[in-house]
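Partial view: only certain chains, each at its native spot in the assembly.
Letters A and B mark the chains as written, and numbering starts fresh at 1 in each.
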Amino acid sequence: MLHGGDYNPDQWLAYPEILQEDIRLMKLSECNVMSVGIFSWMSLEPEEGKFTFEWMDQLIDRFAANGIYAFLATPSGARPAWMSAKYPEVLRVASNRVRNLHGFRHNHCYTSPVYREKVAMMNRKLAERYGNHPAVIGWHISNEFGGDCHCPYCQEAFRVWLQNKYKTLDSLNHAWWTTFWSHTYTDWSQIESPAPHGETQVHAQNLDWKRFVTDQTVDFCRHEMEPLRELTPSLPITTNFMEVAGFSGLNYWKFAELLDFISWDSYPTWHDADNEHDQAAWIGFNHDMFRSIKGGKPFLLMESTPSLTNWQAVSKLKRPGMHLLSSIQAVAHGSDSVQYFQWRKSRGSSEKFHGAVIDHAGHEHTRVFRDVTEVGQALSKLDEIVGTSVKPQVAIIFDTENRWAVKDSQGPRNIGVKYEETLRKHHKPFWDMGVSVDIIDMDCDFSAYKLLVAPMLYLVRPGVGERIERFVENGGTLVCTYWSGIVDENDLCFLGGFPGPLRKTLGIWSEELEGLHDRDVNGALMKDDNALALKGEYEIHELCDLIHLEGAEALAEYKSDFYAGRPVLTVNKLGKGKAYYIAARIKEPFYHDLYRTLIKEAGVTRVLDTNLPAGVTAQLRTDGIHDFVFLLNFTDQEQKVSLDEKDYADILNGESFSKSVELSNFGVRILRRNAK
Amino acid sequence: MLHGGDYNPDQWLAYPEILQEDIRLMKLSECNVMSVGIFSWMSLEPEEGKFTFEWMDQLIDRFAANGIYAFLATPSGARPAWMSAKYPEVLRVASNRVRNLHGFRHNHCYTSPVYREKVAMMNRKLAERYGNHPAVIGWHISNEFGGDCHCPYCQEAFRVWLQNKYKTLDSLNHAWWTTFWSHTYTDWSQIESPAPHGETQVHAQNLDWKRFVTDQTVDFCRHEMEPLRELTPSLPITTNFMEVAGFSGLNYWKFAELLDFISWDSYPTWHDADNEHDQAAWIGFNHDMFRSIKGGKPFLLMESTPSLTNWQAVSKLKRPGMHLLSSIQAVAHGSDSVQYFQWRKSRGSSEKFHGAVIDHAGHEHTRVFRDVTEVGQALSKLDEIVGTSVKPQVAIIFDTENRWAVKDSQGPRNIGVKYEETLRKHHKPFWDMGVSVDIIDMDCDFSAYKLLVAPMLYLVRPGVGERIERFVENGGTLVCTYWSGIVDENDLCFLGGFPGPLRKTLGIWSEELEGLHDRDVNGALMKDDNALALKGEYEIHELCDLIHLEGAEALAEYKSDFYAGRPVLTVNKLGKGKAYYIAARIKEPFYHDLYRTLIKEAGVTRVLDTNLPAGVTAQLRTDGIHDFVFLLNFTDQEQKVSLDEKDYADILNGESFSKSVELSNFGVRILRRNAK
């Protein structure tokens, strides 16, 4: 297991005693890996063509001498001021068509030939110099790719991208439905990226721009990797992704083939609400997605904070236990590391108050340092878990293009269509019940799953409807909702009746979708003797789909309004499987009740065949011989978990259990059992 | 009666079967008119100078063959991308002096010589080709004119406009009071339009800019009309206006002489509040204003939605009955049409989820289609109402220049001076009591009215004070409020004492006006035996005017604060009439109590001499022989309305009544009686 963090010794070159002290403290805290060079371009090339690798040489050698490994970063996440001054083209242009001044980070054009040339040169030199160094175990490409550029180079690249996609302007004009408001293009040069003082509401144009930005960023990443692949073919490569609640700018699935492994930066705001359950489940959702991107392969937690961040509305300290718990949570979902930003707090500038292993006080006698050391000690006992994974029987579709489209289109509730929140509602029951899930793109293979959950599948790419139909016919269980099957891959509405390519599978026709005001509710009345055996009434809010049965059976109906009595929950039998349709946005405990029934019906296995206390989840990794069961208590109370009479050994402290196990507040257990 | 909508077949030229199907469905839904070509410039002139009228030829011929009429639009509401690319001057410049990129619609300079040339050429060709076609019954100029342009052409035109108005810089400098903050202009070229990074607070300059923008838009509209008047002198011309709550950019009264009839686009957000009364009354206010602009001549409802809009915060479906009710409401206030945007939902782009007669499903088996058909059937029974109107005895002054000025000047309550809301408070009682009103500009002739309501008449143009004085002297009843008679037509304060030119008529002097915080209230205590016979106390909030009597009589006095006991409601007798002054912003039921008394006192006739249930209004149209009484029930309950023993016949279903009539929830009745 890797344990470490971003290390920026170039901030401290004028403080040599600190650099010495760092090594002592790394060893003391059981850190074995550091990410270096992430923002070091100025320290590596202070003048154009003049390289100063000496400090890095010393650093890497010192690491090697002390048993510390390094992820070596390419420094493209920020560029030198001299480069901005000499080559303004490297500076990003905002959507208002104003070129940025030098400043911040991630402020460069991914298309700029000069920037690409400079990056290639730098990366080649790094690979030549450090590619075979024993301390270096992998490449860390740039940092948190993101953002877009609207410069002339990018406009031209966008047009070429569109020509490749559409071949003819007629084809583009149809896909973008440009006849609306007389937007038809008659020359490729007329097309611009979206702009606040130009066009922002042609949805397919927005969608294509986002696709282009992803593709151009992937291409830039590939460009960065070329000299590395050539010179260091055996070194694995990653780039660090961001948490998907805050960032939706890139379709990370498009990086899957390029990278050797996934890594991401996780900054939950613990202690931000009355309880930690929802936050913990959402972070679990993220971990599951990053594991799913490479088909279940372990990922790395590349950044996290050992205490607080400095850029949230309110900066909360981690309560005792939370640092170990949240670190092991990453491992529970498939991470083979716990790493931090950053090793030592900067003395000045914008993130100087961001939590770090070493505080400005400079010594190890802090609560945070002790917490970090505790994690280091725990990770040192987990060697057997490295490389193991999980094969979930449940998958939830969280598709980036669908996300972009459903949030951009103006429709039934412009005050918030709540795609992510809806996903969270559908995911939480599995977290609560200790059921492993994959979070997948709609292009993934569905055949290995028993239960497929596809909320708000507004945009359906070609072939997906057919693949879902086959999944059900072959015995799978599908759950779908309102506002699905509305548009094709270009945000063009399906003609003939919604939910378009899902209509046959679901056996319903959706005629109208209404938005409810925040103050309004309706009810879903379960029908007598319904097949799910659910009873009584659930509250409905926000969205109500008025549907007609076309083969499906109604399980519940609307309670009130002019559509009282019309179906609100249906099931359609198709082949060996079943397809459920939830026509309205229903409040809890509906999702818990529904999925509790469905996992039984579909034969989905839980990690532990037991009822977990609220706020406690169970996650699994396995090597086929042993199962590693992670019990994570995200409550501030002690909790007791019943076991299933198998033999369990606690890896962290050697204790054995079979009937039950206790968890301290914010406590964690890692239990080994024999795999079935 | 006309029934139809915007029809955009150029979106569907690649789907010929749909164009056929449209004709069938139009006839099925009893639609007899379509507005065509509104955003068709690209389809009509895909390259500069290359015209493609064939599809339009076929369309219009097909209409003629099927008994469908067309309003033919000039396509200037959006322009081709080739034009923006070749002639950037056609693109609008924002107040920050940045020229827009191509995009959206209504994004062109009204001054640009190139744009005017292109528009003239296009309109001439349309007139030549379709001006005598039997299907074409009128011109629809452009679409929803609005916005301003700050390009050099417009700056120059603004300076010329100012020279025409002021003749000398001395005159302008005095009117704009430029000595404040040393703004005196010494050359016309120094003057710019308002700008966020220039000047925004010289109120007279802002006011003149708004006047200029209206005049320039009117001039552009006149320019559009020139070839049409020349080639098709018998075809009537309109342009579609917008609802005046959301849009205040143009003084629509300046278009009155230019156009043959008024038309407007109405998009209320039904089912947005606990009840529909206020919304319904406000829409009635709009209808009344658009009828008043052409002196009572019937107007057309040019756009409305048959179901929902897609651009509100929450998109509500129309409850059963509401589509017929809100459509007939337009007719009740003077419309000779019910038309929709749009006939068929677009397949893509920004308004693809805007309600339309034909949904993406493509067939007639929808609730919306049935609602539309019901309206079509109802309208087909109203031939005798076409061309009739009403002669109200009450007028409310809602003056655009006053609106601009009172909302722009910084004064007693900058968190919202609430001009429109105040107008609504003064208007609602008439709607509730079934009293017809005109909504007029302060330049209109007052002599035909018995009661003139002029709330917050902050700006008083020359001669208006005198005309109001004559109105009262001749026996009229005037109601005026705080914050009246403050500035002249250039936002220069009247010297010598407020309310300036209204002081003699009202018989009071206003010394100080205070703003109240939202949490604060005062009271208006009715004086014993006051002439209005009102009793007790009304609550006051927001604004309190401290006045002195100068001939008027106090009817009520302030309850508290240091001005307790001072007059808050007064009446002044002048000649044969009376002038009431409301010194503070008073809460309901004050306005209902006041106007109930005043309509009796002034001898104003109600449509029905009965008390209407809350949420039900009565509106009138008449041809002098028959009265057409519209009863509109904007509640979700059945309602019973007492009649006045005359003979009433329900035009829609032939039933007869004389004592009372019942209305279903969201129900409507159109009753014919003999006119007095």
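A few notes on this one:
Here is the rule we use: contacts are C-beta pairs under 8 Å (C-beta built on N, C-alpha and C of every residue); 3 or more make two chains touch, one makes a residue touch a chain.
The shown structure was predicted, so the numbers you read here are calculated from the model rather than taken from an experiment.
Summary of assembly composition: all chains derive from one sequence, 2 are present in place, and the complete complex in the structure file consists of 3 copies.
The definition used in the following text is that only the chains that are shown with their structure count from here on.
Distance from the chain A centre to the chain B centre is 50 Å, each centre being the mean of its Cα atoms. Considering their complex, residues 96-97, 174-187, 189-190, 192, 195, 197-204, 409-415, 487, 490-498, 509, 511-512, 514-517, 546, 562 of chain A touch chain B. The touching residues of chain B, counted against chain A in their complex, run 8, 10-11, 14, 39-43, 46-47, 75, 78-82, 84-85, 94, 98-105, 272, 307-308, 310-317, 319-320, 345-353, 359-362, 366-368.
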